[in-house]
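Quick one: the structure is below, questions incoming.
The complex is shown incomplete by one protein chain, all other protein chains being positioned as in the whole.
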Amino acid sequence: MTRRLMEGSEAMAEAAVASGCRFFAGYPMTPFTELLEHLARRLPEVGGVCINAESELEAVGMAWGALATGARAATGSTGQGLSLMQESFSEITLAELPLVVFNMARGQSDYFQATRGGGHGDYRHIVLAPMDIAEAVELTQLAFHLADRWRNPVLVYGDYLLAHTAEAVDVSPMTFAPLPPKDWAVDGSLGGTSRSRTVSSLGVGKVNRPGGGIPAHFEAVVPKQAAITAEEVRVETGFLDDAQHVVVAFGTPAKFVRYVVGQLRAEGVHVGFVRPISLWPFPYEAVAAAAEGVRSVMVFEINGGQMVDDVRIGVQGKAPVVSIGGISTDGSGFGVGPLLDVEVIRGRVEAVVSGQEVPA
Amino acid sequence: MTRRLMEGSEAMAEAAVASGCRFFAGYPMTPFTELLEHLARRLPEVGGVCINAESELEAVGMAWGALATGARAATGSTGQGLSLMQESFSEITLAELPLVVFNMARGQSDYFQATRGGGHGDYRHIVLAPMDIAEAVELTQLAFHLADRWRNPVLVYGDYLLAHTAEAVDVSPMTFAPLPPKDWAVDGSLGGTSRSRTVSSLGVGKVNRPGGGIPAHFEAVVPKQAAITAEEVRVETGFLDDAQHVVVAFGTPAKFVRYVVGQLRAEGVHVGFVRPISLWPFPYEAVAAAAEGVRSVMVFEINGGQMVDDVRIGVQGKAPVVSIGGISTDGSGFGVGPLLDVEVIRGRVEAVVSGQEVPA
Amino acid sequence: MTAERSIVPTGSPPASAHRVAELTPDLLLTEEHQMCPGCGEPLALRVLLDTLSQLGVAQRTVAVMGIGCYTSFSGTMDLDLVQALHGRAPSVATGVKRMLPDRVVFTMQGDGDMVNEGLQEVVHTAARGESVTAVLLNNGVFGETGGHMTATSVIGQRTKNTLEGRDAEYHGHPIRIGDLLATLDGSAYVARGSVHNAGAVARTKRMVRRAFESQLRGEGFSFVEILTMCPTGWFVPTAEGPGYMDDTLGQVHTMGELKARPGGGPSDHASGALAPEARPGGGPSDHASGALAPEARPGGGPEGGVGR
Amino acid sequence: MTAERSIVPTGSPPASAHRVAELTPDLLLTEEHQMCPGCGEPLALRVLLDTLSQLGVAQRTVAVMGIGCYTSFSGTMDLDLVQALHGRAPSVATGVKRMLPDRVVFTMQGDGDMVNEGLQEVVHTAARGESVTAVLLNNGVFGETGGHMTATSVIGQRTKNTLEGRDAEYHGHPIRIGDLLATLDGSAYVARGSVHNAGAVARTKRMVRRAFESQLRGEGFSFVEILTMCPTGWFVPTAEGPGYMDDTLGQVHTMGELKARPGGGPSDHASGALAPEARPGGGPSDHASGALAPEARPGGGPEGGVGR
Amino acid sequence: MTTVLTRGTVTIDVEGCKGCELCIPACPPRVLTMSAEVNGLGFRYPQLHAGCTGCRACLDMCPDFVFEVYKYDTPVELEVEQ
Amino acid sequence: MTTVLTRGTVTIDVEGCKGCELCIPACPPRVLTMSAEVNGLGFRYPQLHAGCTGCRACLDMCPDFVFEVYKYDTPVELEVEQ
Amino acid sequence: MERELLLTGVGGQGVQLAAQVIGRAAAIDGRSVMVFGLYSGMMRGGSSDSTVVVADGPIQAPPIVSHSWSAIVMHHKYWAPMVPKLRPGAVVLLNSSLFEGDIDRQALQVFDVPVTDMAADLGNPMGAAMVMLGAYAGVTGLVRVEAAVQGMRESLPPYRQQHAAANERAIRAGAQAVEQLATPAWETAGADA
Partner (left out) sequence: MERELLLTGVGGQGVQLAAQVIGRAAAIDGRSVMVFGLYSGMMRGGSSDSTVVVADGPIQAPPIVSHSWSAIVMHHKYWAPMVPKLRPGAVVLLNSSLFEGDIDRQALQVFDVPVTDMAADLGNPMGAAMVMLGAYAGVTGLVRVEAAVQGMRESLPPYRQQHAAANERAIRAGAQAVEQLATPAWETAGADA
């Protein structure tokens, strides 16, 4: 595929198709809508199915069914729609199905929802947060791979800016390590053989092969999460070597932060940045290392203060943790507010560096 | 009312009635079911309404409507059912409606859901976790008061044990400080007067009194949460004075922990406990104070490790934080598993105190 | 041709003339709104507000709003109002009504809101016989998000995500929600109107009135579906909206009263709701009121609609 | 009286005799289950599994299970199976069918699951004309959680949270889900049977067969509702279950075929599905197969049921 | 030059008009036509010609509430360009 | 002492029975009765008397799958206590 | 003093009701009481366990006890996990109509009561648990038999009151079939008796 001007939504849709995603179901909601539109057009062209589900509840249920057959399948929405899917999200995780979820968020205030699991129970989704379209194309493909590798849902955390920015991009399929066969998937062929399969979140098998039962099934969550935590942390850091201040940011706002930090460094200010790419598992160690000996760890996020909890866990009291972000939205409630501005961010970082109050 | 043998569900229902709750809607789900049954019987007796809602989505919507009229209203469920209510929960919070939610959890693995907000956005529910029936009766009444005081939902975090244990209890109405009138509530009387009211999560008013608009509405969340954090932390501590080890636990498991700590203290072991009663706002300061100079901070919770995040934030690296709980359930998936046992907990605490591995 | 006639000044009211109708619904705080040119939703809004005004219930009414383009009316309607989430208005209205049983409670929802996201809500609320009135603005698309297929889009309809037209094999069949609700024991009054021409507007107004009268009599759930133009979502020029509706949605979601409780007879059949002079004179289509059959027609299919 | 007759030994099969039917459905991994005494759900299960077995489709079938007492069958059914959440089976089945269009896909759900929590799912799936078969076990209660009212409980029915009986004013009216689904364009086959006596079991089996045959012909959505006894939830002695059903649920949810596509005529009207000798001889009620009218009866109300 | 007996008239809030043209066919005597000029938002808007009956159809069909309808106390004769 | 021409018979898995009694009225010739004794779970269970037709109704109505139904190759005469 | 009772049986045997009745009876007797029932899913043949703690002062223990003073065993199916929780010398009432398996009659004070048969003889086959609780009251004196009868009446929901008389007969029959322990639960019959 050659470079073409595509908005982020289209690029992510193309990346999903390139990853072998063949089922999608979704319900329109700004700024997720265009992703659905592109997939509604593209999937039938490659022999896949895209259903304009009647609601988010139905969308995630349909994806569940498609996944149970072994297909690569995805759904998505924005905050509210994902809230409606929370019951299914936690249970799909318990059922160990490789769902990919596109969260085209209206801001960053769904950090908790994404990383702590808005649903019930001990489930966790792997969460990948691209900062721009090129990275979104990669992380989308990685998402499908990791979902299959871990049999665990992966959420791609985009936003309004990512969805609606257009760039000339090139979506070429990536290659990953081989995956085990999906012998757990149902295809209807084993009825009456005493070897029929069950895909279930309840930890139950058939009476003749009952598996470990519910307690064992639930307890298996812990080692699995530990393994993912050990292997799938992704983070970008910059200018940390002699930094006296560190700014932590994720997603598209991190692109602004990186730009600001670059500017300040050019001017001789000793500031570095940490950009979590995987929000779960969170790069606690990178944050801990960055916090060693610095004068402040700033957190820039476009919400009331959510990732700051993870940063505090990482920093472990080694340096003061300062929130320099905040809720910021346009008049419609889902667009981009005034904080997403290089000058504004620069002003806040400089204020902390010079020991002043962060401007409101 | 005189003392009568009541299971926790019944006692909480009576406490709700005593608090002036006059609307409830819910959908059966173990172990929440009995609370619904009791309210279905009791509310009509006091001129209230209890609807056997057709699903959790409808239940929370009905409660929303009742709240908008100024009534004291509640809903509830267990983990999965609450997952379905997440969209409404976050938006009811934005609409500043005083919802009370009964989470009769199937364990403690909904800690994140309860405290981080399973839904989208920056909302937080005040979360109160009683350890036994007597406390549940108090906290239920407090919940209705705080909901009105802050115009913010309050979640009462019970569980299977609380719901199904019966004790002889006495539910007498408590008195609280007076509350402002609910002049924001709609009663239909102001149509055509140019002073008609709007109850909305969108931050919009009428064109002639538009309010601050969506950005201002969203941003108002931050100071409100700060105020609640400043005023509503509730915690019980014990034996901290010369403690070398501290155990943090909440809800009914905390009753076991408290008993174990009491036993160990009687035997001369220098161990204390912190029992968060409000899970949000979390008693970070109490945890920080308790962590000062101790050899370990243990966390006993019946899940894969959730409150441990808040404990880590509180401890700030002052002492090692050790999880001594874990997922524990019976064969049905919603009952009580093997960890809820005085001997088992005692064994784990003793292991940490004596520097050994925590038994699996 | 008309274009050659001389132009009459229309800047201000003439002397020695009287106004034939209220300027705009008196329950509007402003006449301005941000709906697209040619949108049918403001027409339905006026029908609704005029009726409430004429029934004299504005000071005991609570509106519950869904989420769609019409949501912006919540700022301009001079009524006590609760904003519900997308799809959830019927449950919210239930909670309001149960706490305020002597108030008039209605929902305003779109087809996306009511027939997609919140289908279960409205069906259960109707089955429950909840004494509220649901008003559906059915344009066969999610207008707000850009014109996608809904559960009422008709076969062959081109929408933003069914570019080749809705195909029954792949996308399924439309739901005739009014017909469905009429089959439930809890529904008392069910009708489907439209705003695609002045005659239809007048007939729809009678339906809305009868629905609220049914609520006032405590008969159960009442429902009026109003077909509205969405030229933006339909990708047609504004002037072609009414004709397009007639040819597409109107063929499947046929207009007429679908159910009325025997007790709630032809309230104002001859007049009352609509002052006689306000009726469109020789308007573009009929206004044969006989089509508003007073008796119940549960499950009434396409055959029984009002002539369009 | 019978009690005085001598007892025939029944410990082991006699010599010189042949079995008249399979011992249990051959798609069961065990005959044991933990359902209450007198529960009707295992009877419906047998009807279903026998039919799949007789149609020879067991090795191309995927079951999708709802959440209710019947959920425990997922461990004993020897079929590839997906466990869905409470209410969500129809969407899951949709996803399965779209990816495996040549497989037989069915859901098993209860009234609480399908008509309460998941009403929207089944209505949309039916409207979509999804080529799956939904099997509803309707006992008018949430059996699993202890016998509470559902959206199909009939007026006057006493349940755990309607101790004075379901009151239409306060609790609303039951939904006749089969009738409702029959009104949708996407549904191809809709029928309501029961297991309250042996004749009803036999008729129900024919309905289930016809539903799957409709799916195999790709006609659209097919649906069989089976009324099942829940003595526990109804608070009646097990032996009184069938009679209680007949007097309560059976009066509102009347049995019969409600819709069948003209093309899908009376497949096995005379035999096939049920070997003639397997028919209950002079069973307690009729088995007049003429009641299985082959033509569509959308919206068919109480009048048209099979005689019970 | 002829005249037409005109029983009614309307006022038109030109700046509120969004140019949808729904009023044009709605008018039974067809006395409304669209302007050639545009208003402040760039939309063409309706203009009234002789022969209005005051029937209210334009008011009922205008989504932007720009019409008010009047009846003359005594019908007037207005000029029509041929 | 008389005899009855008996065309069929059944086997009953007594330990699987939950005593619901649905089989009793289901049997057209009414040749099933409930035991006085209980099984291991404490339930009474059905007993067969002469006159079974092998019609299968008991099998169709037993929720616990305890019946197997047989037809004699040649019908037999079985005793009935009067 | 805290006295614990563990009950075990299979769903449908009436274990939960029996525990409730004992709890209410203890409350009637003026004692502190805590009752906790644990049963799998619904009323189907799964496990059905319950714990009762009765005390003459406020109860300190959490509702799941590690050591018990007594037990009622309606069925052996889910009995095994309960054994290690019994204190040496604990009082155990066995439903000898159904019980199969071993029990350490040295370490425990075992009373065999054929309650399923007795209930059937009383024409109340579902009343076995009531017979058992009568027997338990008789043996241990933890609650008075009269309090048990009253507690049973208070425990029945309105739609089950028709069973009250038969249940009362069952409780009394159970109590009459046994003899009281030499050292019963309390010194006095009831705090307010």
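Labels for the chains are A, B, C, D, E, F and G, by order of writing; each one numbers its residues from 1.
Criterion: contacts are C-beta pairs under 8 Å (C-beta built on N, C-alpha and C of every residue); 3 or more make two chains touch, one makes a residue touch a chain.
Since we're looking at a predicted model, the values are computed, not measured.
Asker: Since one chain is left out of the picture, which of the remaining chains does it touch in the full complex?
Answerer: Taken over the complete structure, the missing chain's partners among displayed chains are A, C, E.
Asker: From the listed residues C:R158, C:R217 or C:R261, report the one that touches the chain absent from this view.
Answerer: Missing-chain contact among the listed residues: C:R158.
Asker: From the list A:E138, A:E167, A:E236 or A:E350, which touches the chain that is not on show?
Answerer: Residue touching the absent chain, from the options given: A:E167.
Asker: Using the touch definition up top, pick the residue from A:L5, A:V46, A:L179 or A:A216 that touches the left-out chain.
Answerer: A:L5
Asker: What does the interface between subunit E and the hidden chain look like in terms of residue numbers?
Answerer: Residues 38, 40-42, 44 of subunit E touch the chain that is not shown.
Asker: Could you pull out which residues of subunit C are in touch with the chain that's been left out?
Answerer: Output for subunit C: 34-37, 69, 72, 143-146, 158, 163, 232, 235.
Asker: Name, in rising order, the residues on subunit A that touch the hidden chain in the full complex.
Answerer: Counting only subunit A, the missing chain is touched by 3-5, 7, 30, 161, 164-168, 252, 255-256, 259, 330-332, 335-336, 340-343.
The working rule: only the chains that are shown with their structure count from here on.
Asker: Compare the two sides of the subunit C and subunit D interface and say whether they are made mostly of the same residue numbers, over half shared, or of different ones.
Answerer: Same; most numbers are used by both subunit C and subunit D.
Asker: What whole-Å value do you get for the distance between subunit B and subunit F if each is reduced to the mean of its CA atoms?
Answerer: Each chain reduced to its C-alpha mean, subunit B and subunit F end up 56 Å apart.
Asker: Got the subunit F residues that touch at least 2 other chains?
Answerer: Not one residue of subunit F touches more than one other chain, so the list is empty.
Asker: Where in subunit G do residues touch two or more other chains at once?
Answerer: In subunit G, the residues touching two or more other chains are 41, 45-46.
Asker: If I apply the definition of touch given earlier, which pairs of chains qualify?
Answerer: After working through each pair, the chains in contact turn out to be A-B, A-C, A-D, B-C, B-D, B-G, C-D, C-E, D-F, D-G, F-G.
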